[in-house]
Every structure is written in C-alpha cells, then in structure tokens.
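The block underneath contains the structure these notes are about, expressed in structure tokens.
Of the protein chains in this complex, all but one are displayed in their positions.
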Amino acid sequence: MSEIAERAVQNFRRRDARDKLMGRTRYTIDRGTAGMLHAALLRSEVPSGRILRLDTTAAACMPGVRAIVTAADAPGRAGLGIADHPLFAIDTVRYCGEPIAAVAADSERQARDALAAIEVEIAPLPAVLDMGSALADAAPLVHPGWESYEVLTPGGMRGGNVAWEASVDRGDIDAAFARNDVTVVESSFRVGRQNHLSFEPRAVLAHFEDGRYHIETSTQVPWTVRNTVAALLAVPASSIRVTVPPVGGGFGLKFDCALEPFAALLARMSGRPVRLVNSREEEMTTCLFRENAEICIRSAITPEGSIAGREAVVLMDCGAYGGEQVFLTTMTAHTLGGNYRLGAVRIVSRAVYTNTAPNGAFRACNGVYNTFALERHTDEIAAAIGMAPGEFRRRNVIGDGDLGATGQVFEGDVLAPMLAKMEALRERTPASLPGDGRLYGRATTVGTWFVFTGPSAATVNMNADGTATLVTSGVEIGSGSMMQALPQIVAATLGLSPDKVVVRAADTDAAGYDVGVGGGRTTVSLGAASRSAAIEVRTKLLKVASDMLEASAEDLVMEDGRIDIAGARGSGVTIAEVAARAQALLGPVAGTGSFTGAGTPAMEGCCAGHFIEALDIPVFAVHDCDVAVDPGTGHVEVLRYRVVQDVGRALNPSAIHGQIQGGVVQGLGYALHEEADVGRNGAIRQTSFETYRVPLAGDVVPVEIELHEGAPSIGPLGTKGAGEVPILNVGATIACAVAHATGKQIRELPLTPPRVLELLLDRAQAPDFPHIGSRHSDNRLATGTIA
Amino acid sequence: MPGMLPMTAPSVAMPTSLTEALGALADHGPGAVPLAGGTWIMRSPLRREGFAPAYVGLSRVAELGKINVTPDTIEIGAAVTHARLAEALEGLPEVAALAFAAGNSANPAIRNVATLGGNLCARGFAAADLVPALLCLDALVEVAGASATNRVGLADFLMHRDRLLQGSVLTRMILPRCGRPSAHARLPLRKAGDYPVAIVSMAAGIDGSGRIETSRIAVGSVEPVARRWTALEDALAGQPLDPARASDIARSLTTGFSGREAVEAPGWYRVQVLPTLVGRAVAALASQA
Partner (left out) sequence: MTIRLTVNGEERDIAAAPMTPLVDVLRDTLHLTGAKPVCREGFCGACMVLVDAVPTVSCLTPLVLAQGRDVETVEGLTSADSPMPVQAALEEHDAVQCGMCFPGMVVTLTHLTTAGRCEPSREAVKAGLVGNVCRCTGYERIVDAALAVMEDRP
C-alpha cells in the first residue's frame, strides 16, 4: 500500500494539454452534426407576472422554424430537496430571464427571429427582489403554492418565502450567553453574488434516436442531467444517455441540469439534432451565481479567551427556485460553525426565495462567505478581548478529539501545525512594503471545508496490450483530476505508468451512477471507486501470473509494466503478457469498484433539515496576505499571498499548485473586483465582461504555497480533494488585511475601490437587517411547519 | 436577447478616397455611418442599438491613415490606430498625454484596430481616453463634408458632434506644438483592462522657477462628455509642480462635476478621485519638466 501510494505520487502531465494549446479540442460549443438545428429561448423580461396569453402560431410559420415548445410540453418539476422548478414558467414568471418558450430553426438567426414573433402577454405582479422584501410581513409569495410541491428530501422546515431552513442546536447556548463573565461580540455581514464566468457557456447538442435521447452537454453532473431531464419531460430516466465532451470551465456553474431538457425536447419534436448555447448575456444574467447572503453572528467569550457559545443566522438568497441553496443550508453548520472549538452552538441557515435569477453552486459554496464572516468576527473578538488575532486562533482552532458544530469528533491536530507552518512560510517570503503613502495591512485566517463524498462507480478494463481503460462518469472540467489523479491511482495500483491508462469520457450508458464533479470529490470518490476496480484487476492478474511463474501471488511485485518475483527483477513477465494469457484462458480481465461516504456520526438530535450531519473528510486551509491600500482611490493591491493547504497526500503536486494559484485568483476576484447585483427592474446589472470584472494578469501575484500532508483521510491513498478549497478563505484573508490596513470594520465584499474609499471616508453604512430578528427564535420557523 | 445581426444585414461600401467616401455617405442618406476599426460599431447589438442600415468603411482611404509631424504642428489622420499613434508619438514630450492615452487604452488587441476617429465619434462612450488628452493639447478637429472642409476646436466639436458629422467624415486632428509637458492620469478599477472611471489630462507651461504659468486640464469619464476644468486651470496658475498641493487645490474645486452613475462605478466616486488623479498628473509633469 505505501509503495503503491509513493509510486502514485508524480507530476504526471495532463494528456489533454497539447490539443487544448493547438486549438484542436472540441468542446460542446465546437460540435455540430449533419441536419443540426439551432435553438433559442424566449425569456421573461419581468421579474414577476402572470402569463395571460402565449401564442406561438405566428412564430411557427417563420422561415426555417422546425419546432416550438412551451410549458405544455414539459409537465414535470424538479429540484433539490423540493420539486419546485418547472422547465418553463407555467402561468407565472418568477424571475427576469425565466424561459417561456423554446424554438429550433435551421439557423440561430432564424430561431432568434422567431422568438420575436411569439406573442406573449404578461401582467406584472409585485416582485420581491431582495431577502429583506421577501421576509417582510405580508410579502408576496414567490411560490404561493409552496405547500403543494413534492418534497424530495424530508426533514427541512419550510414556509412562505423560506424555501428551506436547516439548524443546529448543540449545548446550552442560553446559559453560555447568560454567564456574567463572558464578553459578547456581535457582527453582521453582507456579500454579493459571484458569477463563475466559465469561458464555455452552458451548451448542449441533443439527439433523439431509436426512441432515446442522446444528450452531449457541457456539464459537471451527467447523472443529474439524466435524471432531471427525465423528471421534467416525464420520461423514463433509462431513455436518456448523457455524454460529456471536454468542458470549458465549470466551477460549479455546471453542477445542475441547465439547457439540456430544452434541446432534448426540441430534438424529439423536430426529429433532428438540436444545439442550444447560451449567449454571454444569458450566461451573465441567468448564471447560477454564488448566492448573495446576509450573516449575523454573536459569540460569548470567556475571560480565558475560549468560545463559550456561538449563535448565528444566515440568510442565503436562492432566487426564484430553491436549487442548490436548499442543500447548502446544511453547510453553514460546518463553515460558519467550523474552525474553532465551541462550547455551545445555535445556528439557523435559511434559503430564501426572491424574484431573481436562481443561484447555484460555486467552488467552496457557502464556505467562502461564511469563512469571511467567521474570520472577520474572530478578529473582532480578538480586538474586543485584547488578544492578538494569531494567538486567539492558536488557542481555539479545532484539534484532535474536539467536537465540531454538529458534535462530530475531529481526528488529528491539523490546523495548529498548519498555523505554525504559515508562520515559517511568512518569514521565508517577506513582503516588500510600499513606502509610498499607501496603507499597509496583513492577516492570517483559517478555514474548514470538506470533501463531499457520495456515490461513485468505476470499471477498469485490462487490455491484452498492457494498457488499461478506466470507465467512469467523471468529467474533466479543467482541474485535471480525470487526466492526472485518476490514471495515476489506477496505474500505481497496476504497476503501469499513468500514460498506459486510458480514461474514457463520461457516458451514462457506459458507467454507473456518479454524483458528479464538484465539492472536491473527484479524486476521493471516483478515485476510491477506480482504485477498488483496479485492485480487482490486480488480484486477477496476480493469480494468473502466479500460475505462469509458479510462485505465490504474495511473492510477486507489479511494477514498471511487469510482474516479477520479489527481489528478482526480470524474473517474471510483462503485464501485457499476463493480460493476454488471462484473456485467452478466462476471458478479458476487468474489475469494478464503487464508493460512497463513510457516514461519520454527528451528535444525536442536534441537527434539523441537514442533508449531511457530519464531515467524512474535513479539509483545512490557512491563508495569509499582505496588502497595500491607496487612501486616495480605495484600490487594494495584494503584495504577497501565501497558502498552507491540507491535502492529505499530494498525488500530483504540480497539479495541486496549479489549482491553488487558480483558486486563490478566483477568490481575489470575489474579494476585490467581482460584483453582481440585481437592478430595480429585477435583472442582473452586470451583463458582460465589460461590467463584470474578473482579475487580469496584472492583478495577481504568484501564490506562495506549502502543502500540509499526512492529515487523516478516508480518501484513496490518503488523498483529499485539492481543487475546491483554495478559494475558501481568500475573501476572509483580504478583508482582514484591509481591516488591518485601514482600521475600519469590513462588513461587506467585494472590496471594490468605491467601497473601500467609502470606508476610508467613513461613509459606508453598516449592514442593517430589519428582517433578521434580534432574538434567535424570531428567525426560526415554528416546529411542525411542513417538512 | 440580442441577435448577432439585425433583421436585414447592413451594406458596407469600401471607398479608396475621401471623395468616394463622402459620395458613398451621400448615396446612402442620413442613416449611413462611417466605419473605421469596428470595435465600437460591432458591439451595437450588445447595446441594443442594432446596426445602421449602411456603413462606409474608411480603412482604405490612404490619407486618413497618415501622421504628419512638422515643427509647428502634428497632424493625425482619423483612421490612425491607438497602437500606431502611441508608437509615432513616442519621445515627443508635448504630446506625452496623448501618447500615454493611446498606449494604455482598452487592451493591446483593441489598440491595434481602434482608431482616433472612432474614439471621437463614438456616441455614448464617456470613457474614451483620447478625448481628454486631445482637449488638454488644444487640438483642432478637421471635418470634411460634401461641400466644405472645416476645422473646429475639439470642445466645439464635442458640443455639436451630431450636426457636424452629418454626411461628413472626421478626417484629422491638428495639434499645435508648443513644447509644454503633458500628462494623462487614468483610473481603471483593476490595474488595467477596464475603461477608466475617471481621467485627468493636463498640459502646462512651466516657468524658470518650476511654477505653473498656464495649464489646460481636461476631465474624462466623470461626466457623459469630457470637458476642461477651467476653475482648476486658473487656481493652479503660479503654483509649484507639487502633487500634494495641486491635489489639495483640486479638492476644493470638484463641486462643479456631476459624476456619471453607471454599473461599474457610482457618480460620487468618479468625482471623489479627481484630486488624486490631479496629483498623479502633476507628478508626471514634474518628472518631465
């Protein structure tokens, strides 16, 4: 096992790089086929309204038009936790950009022209465009019929515009705050939305052949697409096959079904292949954003500087439909309730319906802003009790045997040694201070994330030429897990070099169920399934080799494409020879493997409405930075950025470093530049690259990185997911450093130059949330509310 | 959602002389629009404006692509790109503001095709870099019409742009060479790559003791159209080239500006940063003087 793990570690280069560099890779947007039609969607231009009339007769007669579909053609509803989301607006529109009809025509131009000929009359209804309006007394309901929706996962509290409520109550929180020796610190925070801005928009090419749908799509979740299309179209899931070409960026945007059902429906109606690609404006305005959120947190701190109690309310805007946020209410317990030992804890996390574009998943979902809030709050606590922030963290970070918010017992001291490593890294990589009148600040923060394990399946086919084929439903979205970690794991197990392992692109007809690529789970879950499939192959090959070499299987080693008797290199045969012999004697050699979570226990009875109660694989991160703030313009320059990341075992250090650099830069965008908000008309205001500013080459610095290895993990060969977490505490770290530089309380992200200048001029208004009750119980639905 | 093309595709004429170009504009009537690099016009559908019914391309009209530097003036053809302009003006201190503006606008690939004329004629493009730079350099605009060719001051051109351009072509800019240093301070929200939220361009005559004799200061992107900041010009007369002092003086004179509200930045911010930009411009002048 340990030799195999050591062999698996290497900076194996990704095999898709060359074609990507030569412009030869064919992403979904690059694919076409004979007879293909082009589709376009008619989208609502109002955030809330009743559809009085929808007439497609004239549009159907437009040149080139082959099919038009509306709500009448797609009867189902889908969702996560609650089935609240129809494919097209049925009678009611709930957000600007909501699909009303879809057209397929010979050209994209004809399809768009036909949209203009669809007659639609919508009577506007009052809209709730923010969570304050949605939670106000007598607010209009985004879903007046919410009680009638099918509940897919029981356990959450729901009511009115609260799509889902999850809570954790551990220990006697009232007693903690009632102590007469504690200092109570209270803070409120607000964050905006973040757009993934994946370069490839959501795109699909659908076929209807032999009574089945074949959907080629740019997705992270082929099985979710399969099952959701089936639910929305009310057809058997087995009638749908999903395959995935190389994906041009995901970051969570493609962690849900998107355009696939429209194209599938149009393909069936027209009998022709149909391509549907979002325009950039559609991507910008109907992006499944990282949600805007509002956070109130208070803590009771003992004279010794420990946290006797922590209480919080987190509101997450899910937009017009519940989607991912319903699930993410679970995460608050582990992110906002993470990092530190807590005496008692009481947290409620609510997904709130608004008449805005639905939000979704984005790299380290929920964790990014809760870590921002938690770490700012931590610095405020340290200031309130007169302790250095570093000292407060050292004393309070979660260690071996400590309880998490939901009462799970953590294993191993991880954060404390990582903080020590960061201190050393800081010393090795000092920042040169500007000395030009700008304000200097620095900060160190900690973060807790987790690997979302969940079911995965894999098959390894051993070919008689000594190569292996790995078949999974995993998708290569750019992170390299499918191109590097997985073949490395299989190859190390089989004694092959990783270039001898062919990885098949995802195909739901060929591989078993998989949750999808996200949450840092690819290397762990698909890796574990692949490893177990490879072990089956290994066992079979060793058995045949043991017969061939007349030696016991235990005495054989598989290495460098050979099976030899231990200690006698060259004594044996090549793996290709063994595979060929096995194939002739017994038939082709294959192995299958599967994996799901370990089911780590939480404390009985302290969670309600949670999809996961404990973390199978916690992942920790320590970030640190130095910044300079321009007092005249509010510009923040990052002078130096450092990361110590818990990776379990680093299978491919080069790939992990690449993920950290990229993830940190996405986090810098979230912290400093990227702003997306909803205008008074209910539409997202940033409709293009011009107005939505992501970091450019000049805005970034090389991240100083140290990988922390050896923390406990149930991942294959001791791995943990490494691509998700680098973004986790960037917002927190920048915010704490800017607060340090300016001496101002930072309550909001992003810290764009206007927002920072406002702070410096003392013109910033602290977030005030009249819709968040001062008593915790004001923010909880009554027990017994429909679940 | 906008289509990539309007219902009827526009026609494009590609004349090879100014006379032909003016003829083509006349032939197509008032809806016809000159087309240079295309970087603004190609985005018309994204702005929900749609294309014009007809365009008259200027890229083959040789005389519009010329730069002529004489001892007294610099003449720049309207079809000269930002990149070529930056290159041609390198090392001429009196037009440092324009060289910097042309060499740092938008991004390198846009600078390779976007033209001087396009920057001056794009309607609704408040953040155009070249406009305040040319204002501080006291540029004249030459406009050729079917019957006459006129030269007008840039400020007048900006005020009467729509009328002056009707059926006409902006042919060149004429800059006097007066040997005064100039500077262009622009403020994008990132290091570079987005349109500046505010611009201060400044040219100043410096006396023997290093004090400002007279200056021309222009402000771009703050209001819908760039304009001179005459109150600051007056207040700086006789002042030393001291960035902090200039900045302080500017701070008391910003009330006349009404900042443009837009998605990328609020109006107050554009006005608030002006003193800082004035300080930067003066620092750049001091380094040249």
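The chains carry the letters A and B, assigned in the order they are written, with residues numbered from 1 in each.
Here is the rule we use: a contact is a pair of C-beta atoms (placed from the backbone, for glycine too) under 8 Å apart; a residue touches a chain by one contact, two chains touch by 3 or more.
What you are looking at is a predicted structure, and each value in this text was computed from that prediction instead of being measured.
K.L.:
The chain left out here touches which displayed chains?
P.N.:
In the entire complex, chains touched by the missing one are A, B.
K.L.:
Of the residues B:P15, B:G57, B:P196 or B:G259, which one touches the chain left out of the display?
P.N.:
Answering carefully, the residue with contact to the hidden chain is B:G57.
K.L.:
Specify the residue from the set A:P140, A:G249, A:G271 or A:P455 that touches the hidden chain.
P.N.:
A:G249
K.L.:
Touching the left-out chain: which of B:L46, B:M159 or B:A262?
P.N.:
Spelled out, the listed residue whose C-beta touches the missing chain is B:L46.
K.L.:
With the missing chain put back, one of B:A26, B:V113, B:A155 or B:A283 would touch it. Which one?
P.N.:
B:V113
K.L.:
Using the definition of touch stated at the top, determine which of A:A416, A:V573 or A:L696 touches the missing chain.
P.N.:
In the complete complex, the chain left out is touched by residue A:L696.
K.L.:
Considering the whole complex rather than only what is displayed, give the residues of subunit B touching the chain that is not shown.
P.N.:
4-5, 9-12, 14, 35, 37-39, 41-43, 46, 51, 55, 57, 59, 106-110, 112-113, 192-193
K.L.:
Across the whole complex, list the residues on subunit A that are touched by the chain not included here.
P.N.:
Contacting residues on subunit A, toward the hidden partner: 11, 13-14, 16-18, 20-27, 29-30, 196-200, 246-251, 280, 477-480, 654-655, 658, 661-666, 688-690, 694-698, 700-703.
One rule holds in what follows: only the chains that are shown with their structure count from here on.
K.L.:
Let me have the rounded angstrom distance from the C-alpha centre of subunit A over to the C-alpha centre of subunit B, please.
P.N.:
44
K.L.:
Using the touch definition up top, name the residues of subunit B that touch subunit A in the complex.
P.N.:
1-5, 7, 46, 187, 189-195, 247, 263-266, 269, 272-273, 275-276, 279
K.L.:
Under the stated contact criterion, what part of subunit A meets subunit B in this complex?
P.N.:
So the residues of subunit A in touch with subunit B come to 40-41, 43, 108-109, 112-113, 115, 279, 281-282, 630, 632-635, 673, 685-686, 688, 690-691, 693, 695-696, 698-699, 752-754, 757, 761.
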